[in-house]
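Everything below concerns the one structure shown next.
Removed: one protein chain of the complex. Kept in place: all other protein chains.
Right, subunit A next:
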Amino acid sequence: MFFDRDIMLFHQEAEDSTDIISRIAIRLTEAGIVKRDFGKHVLEREATYPTGLKTKALGVAIPHTDSKYVNQSQIAFASLKKPISFKDMTDPDKKVEVSLVFMIAMSKPHDQMTLLSNLMAVFQNENALIKLLQSDDVAEVKQVLKTNNIE
């Protein structure tokens, strides 16, 4: 249900975190999943409360914002051809080289705790992350996520 709209961007050549966040947000907006100013608020939030996470395998980022800018709960996926720098979630002076971005749009706060926990669990699964990085196929990405109880 969280990936049923297939908002996925593969092997993007983005200039920086703002560039990739904007690209994903535009897709979500065009699909009517989020309200028009969702992207702006994600960028603002990312500047103050960054979401770069270093995992064992590679860097991931989970940009998101308040649920009031969201129409329908959904997670958008993007992989990057070359990693780009995001600020670290707990230390904005540190950078994380991010290869995968999961933009989380939640229409209700505190929603989908299990799904989010499962998504975080994937971040600990090196094989799954590398598969996600290499893939350029919507069905394949969904399959990897489904195997990890995310759909």
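The criterion applied here is as follows: a contact is a pair of C-beta atoms (placed from the backbone, for glycine too) under 8 Å apart; a residue touches a chain by one contact, two chains touch by 3 or more; residues count from 1.
One rule holds for everything that comes next: contacts and distances are computed from a predicted model.
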Chain not present in the shown complex, as UniProt names it (candidates "Cell shape-determining protein MreC", "ABC transporter substrate-binding protein", "Transport permease protein" or "PTS system IIB component, Gat family (TC 4.A.5)"): "PTS system IIB component, Gat family (TC 4.A.5)"
Residues in subunit A touching the chain absent from view: 45, 48-51, 53-56, 62, 64-67, 89-92, 104, 106, 109-110, 113-114, 116-117, 120-121, 123-124
